Each structure stands twice: as structure tokens, then as C-alpha cells.
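Since the structure comes first, as C-alpha cells, the remarks are kept for the end.
What you see is the complex with one protein chain gone and the rest in place.
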Amino acid sequence: MFRVILYSLWKWSRLIILLGAVAAFVLPILSVQGASSDAVNPLTAGELLRSIQSWGVLYPVLAAALGLLVAIATWAPDHRGRHVHALSLPLPRWRYAMLRFGSGSLLLTAPMLALLLGAVLATRLAALPAGLQGYPIALALRFALAVAVAYAVFFAVSAGTSRTAGLVLASIGAVILVQVLATAAGTDLNLLGPLQNALLNWPGPLAIFTGRWMLIDV
Amino acid sequence: MARAVRWWVVTATVACVGVAIVYLPPRGEPAHKSLFAQFETPTPYRLRVQELATKWRAATVELQLLAYREQLRPELEHRRALDIAPPAVLFVGRDTLSQPARNLVAAALDTVWTRLRLGVTKISVGVVIQVGRPLVEPLGPSGAEGWTQTYLLPDSTDRTTCIALLPLSTIWGAGRSLVEPHPAFNATLVSFLQNGLGPCAYYAAFGAPGRSIARWMGARRFDLALYPWWDRPPRDGPFDWLITSLDARKNPWFWLEAHRHPTTAVACLGGRAAACRSSVLAGSEASKPPPHIVSTSRWWQGQLLAGADRYFADAVRTIGRDRFHRFWNSEDPVDTALTAALRRPIGEWTREWQARLVPPIRLGPASRPSDTLLSLMLAAAALGFVAVTVARREVR
Partner (left out) sequence: MSRQLTCILWIVAGARALGAQEQEAILRARADSLLREWRQANALAGLQDSLRLAIRLSGRDTIRAGAVTVIANPSPLPLAQAAAAADAEIERYFGTAAHVFTDHPLLVQAIDPDTAAEPPRAPLGIQIPWDFDVARVSRVLLTMADLGVADTALRAWLGGPVTPVLDTVPRRERVFVQLVTAPSHAVRQCFLGDLGACRDALSLVGAPDIVTRWYGPAERRALVTVDYAGFLDRGEKQIAFRSCASGNDAACLDLLNSLPPGSLVRPFDSDARATLLQTAAHLGGPATFERLLEIQGDMGSRLAAATGRPIDSLVAQWRAGILRSRPSPVTLPPWGVWLGLGWTAVFATCGLRSSRWRVQ
């Protein structure tokens, strides 16, 4: 059963996995382009770190994008077929959902491994200034965790009904609308800032996406 | 099925190998070019001119300080003879201060001297307040250089006098209050004078340093002994913004400030004891005789240790004046003397000192264990939600 579910998900999401894996491999390599011993104007340690940090913004973006797209690909066929095929299968619904989740997680290991490979190659072949070192494994682990969390969250959202999705979107929209009206009315009400801090900064549940994603650091 | 998957794997592999061949090892122009690459580099002739100007300014400042020392000599000898503790003050410069303002400066200096618990000292200190804009040089304006504090340390021609030259503007800062019709005692003036004493306060309190300590300090331009703040609690000082800017809780862009320091200083901020030790002991192998002129020009750029200006002051407060005095006068190698004074490995003590000043920064991409745990809990909650609700789905 798992192989069948895995193969069907592979067919729906192979382009996403391919592009995601290539992007994950390429990102660390592009970020170390300044660390060259042959460059006309080699970057100083501080400049290299700033460059690495700028590129580092793309890791959580890629992780979130992969999680979102694979989660959508996981459930989209079921939504289109109104879950008839899924409901007719002779296994408990929760088990079916877990098999779906497992197959998506397995496919997502490809970009994770691609990032690990790219990070190891980049740090081994780059000429690092004295005092700096590479963190390929730590970066790959954090990326893997971010992909897993993004996939789990979007998996839950995609698994819901249209009404659920509508409720979620309506809630977000309501918060934004209240903020816009409050700002236009000249009040000091600030909803988005504290919400952002609560979610994205420590100790928020999404804090893993923020912070410094440094392939090379002191 | 396997053949279909194989083609996709081959395609991905070919793409990755192509990228690796093109971009590895990194070569050619870096992607992030330095802004300064767009500016023309000065010619060797222009660099020589700048070098000569720096040497001329250094010689002129030394002449000025020697002249001030001679001017202050009678007053300093008079104070020594009568056991008068506070430093002598000399006012120079193109602007003048009223007599009440001068009296205020003397009173503030007396307050500082008492605060630092300095009585009559073996090495006398003379403070020269240069009021107003720096004099125009034949070399043209020296920019910020004209406003830096400079010190003439005791040397072979006079081992008992330390001179501190403090430029004072009457438009901003402490000097602004002195040109008001009724100048009043204020904390800004006291801080200005206390900071201005600089290395001279250490000489006055603890005497001349041992040879190895003096060479070490000279190589580092006395960055560890810049401000005599041993009377005030940690994290209190006029340059607190420098420390606050390194605090990730108060400044989300702290890493911009952190990466202006050398890598060993950043590693020390990250809590690595070996790097802290390297940062502190940098320059300890110096064999050149120490300079007798010290300038505080742009001391905050390229600090070998973040917050170095208060390192010795905090050491005095923590280990006590006696132990610090023994260290200061020690003829042992620097690391031996400092370890003996701290009674702990230098790296360990410095790491803890740094952590008290600024919360350690996280180095590398690894997430906090708490972040990891919270994220895993979120993922588990999401999956649990799906498992519970998916059973309720119906076909209508």
C-alpha cells in the first residue's frame, strides 16, 4: 500500500522534488562564491559573512516552499476526486493519512540530502579566511527540520475541508483588516507586530525559520 | 516504474554536476562586490603624503604634550610638596572658559579623583583641557583626529608625570554646559573627565607597569586600560550603546556590529574560551619598547575584544586592587602574571566576563534546542489534528 501511495505522490510531485533538490544543492555553492583565493578582490571575513547571511535568507524560503508544494500535491488529487477513492480503501482513515504523510516525507529527503551534499562540497572547496569554519551538517539538519515542520503544517491545512481553509484564511484576513482600519483611524493598535514576534521569534513555534542560517561562521 | 524514476534521478544528477563544475571551486569575481572597489585607490605618492602627515601630527602632538608638561611642572611639584591629591589642570585652546567654569572643572576632577579612591600618588597626573576647535594645521584639517584624547605617559625624562590632553567642544557634550551663564555641576562633565583620565589613572593608581605588561599594552594602544571605571557597576558607562548594539535581545541587527570585530573577538562573544584567551593576549609577544604617547583615535573600530575598554576596570573591581597592583607591576610574562592575578585560566575568566557584559551570541546555523522542540511539537500537533479530523470526512 505504501509503495503505491508513494509512487502516486511521486508522479504528482516529481517536478517539485527535482527543482527543489537542484535548488537545495545550488544554494550553498552560490553562497560561497566570494570565498576564492583567486579572486581579484577577495572578500574579507566580515564581507564574506555578510554575503553568506544574505544568501541564508533563501534556506527557510526554500524549506517553506517545498513543504507547501508537496503538501498541496499530496492532497490535491483527493480533493479533486472528492475523496471517493480514499474513502473506499480498506484501511482506517488515520492510517491512510499517515501513509500519505510518510510518502511525502520520504520524497522530501531528496532535497535535504541534496543540500547536505552541496553544503559539504561548498565548505570543502571554498578558501575560508582564518578564523572561519563551515557548518554543513548543522545547516542540513536545520533545513531538514524546517522542511519537516513546514510540510506537517501545510499537510494539516491541505487535509482540511474548504470550509476549514476558508476559516483559516478569513481569520488571517480579519486580523489584517482590523490592523489596516486601526492604522487608518490613527490608533496605536499593533496586532501584526506582536503576532509576528510570537510566532517567528523565540519562543514561537516557527522560530526555527528565523535567525541566521550561516553555512560559514566564526 | 523504476525506469521512470531513474530518468528523473539522472536529470537531477546531471543538473547538479553541471552546477558544481561551473561554480566549484569558487573562482573569479565574488558575487558580492565591495563598495570600495568602485573608488580609485590613492597613488603611492598620495599614500606617502598621508604617511608623512601622520608622522608630522604625531611629532607635533608630542611636542605639544612635552610643552604642557613643562608648563604644569611647577604646579605638579607644588602639589607633591603639599600632598594635594587631585590632578593639576591647564586650560588651553582658542576658546576661553570663565573662571566659574574653570572652578567647576577643578571641582569635578576632585570628585572623580575621590571616586576612584586615588589619593596622593607616586605618579602625578596633569590634565590639559583644550577648549574649542582644534588649531588649523599647515597640513589642512585633521578631521576627527583633532578631537581625540591623547596621553603622554611617564618616560625616561620624567618618570613621575602623566599628562592627559582632553579636547573639549563648547558646542556639544560636556563643554556645552560650561559656556552657560551659570554653569552647574553635572554628571556629563564628571563622566567626561573620568573617561579622559584614561591610562593616566592606572599609572596614578598602580604605578608604572612591568616591562612585559607595558610592551603588551603599548602594542594594543592601552585598549584594555582605556577607561578607569572601577568605581561603577558593570554595564554602566557612556559607551553602553556599543554593548547594547551587540545584545541580540535589544538589537535584531546585532550581527552587523559583531562582525566589525575580528574573528577571535566574535568567537569570544560566542562563548569560546580559547578565542577569549587569544583576544586578551594578542600583542603580548611584542618586543618593541612601549610608546610614551597614546592616542584614543577611533578606539572602537577593530577592538580585539568587545568591550575591551572596561576589561581592566572590571578586573580591578572583581579581583581587588591589591591583586591587580601586583599584576600591573609584575615582571613575569603577561599570561603568567594575568593568570596569577585572576586565579583562573584567562580564557575562562574572560568568557564569563564577556557573558556578563553581553549575552553570548549563537554562532553557526544550529537552532536552539527549545526551537527544535517547539517545532517538533507543532508538527506533531498538526499531524494529530489531521489524524483526528480526517476520519470525519464524508462523501456527499
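Note that the chains are named A and B in the order they appear, and that numbering of residues resets to 1 at the start of each chain.
Going forward, a residue touches a chain if its C-beta (ideal position, glycine included) is under 8 Å from a C-beta of that chain, and two chains touch if they have at least 3 such contacts.
Just so you know, these numbers come straight off a predicted model, no measurement behind them.
Chemist: Which shown chains does the chain we cannot see touch?
Modeler: Missing chain, whole complex, touching shown chains: B.
Chemist: Among B:4, B:59 or B:340, exactly one should touch the missing chain; which is it?
Modeler: Result: among the candidates, B:59 touches the missing chain.
Chemist: Suppose we count only contacts with the excluded chain; which residues of chain B make the list?
Modeler: Touching the missing chain: residues 37-40, 43, 45-46, 48-49, 52-53, 55-56, 59-60, 62-63, 66-67, 70, 138-139, 156-158, 171-172, 176-177, 184, 186-188.
Note that in this section only the chains that are shown with their structure count from here on.
Chemist: Along chain B, where are the residues that touch chain A in the complex?
Modeler: That would be residues 1, 5, 8, 11-12, 15-16, 19-20, 23-34, 37, 255-256, 259-260, 262-264, 266-267, 270, 362-368, 370-372, 374-380, 382-383, 385-391, 393, 395 of chain B.
Chemist: Mind pulling up the chain A residues that touch chain B in the complex?
Modeler: 7, 10, 14, 17-18, 21-22, 25-26, 29-30, 32-36, 38-43, 45-47, 49-51, 53-54, 56, 82-84, 87, 92-94, 96-98, 101, 110, 114, 117-118, 121-122, 125-127, 129-132, 135, 138-139, 141-142, 145-146, 148-149, 152-153, 155-156, 159-161, 202-208, 211-215, 217-218
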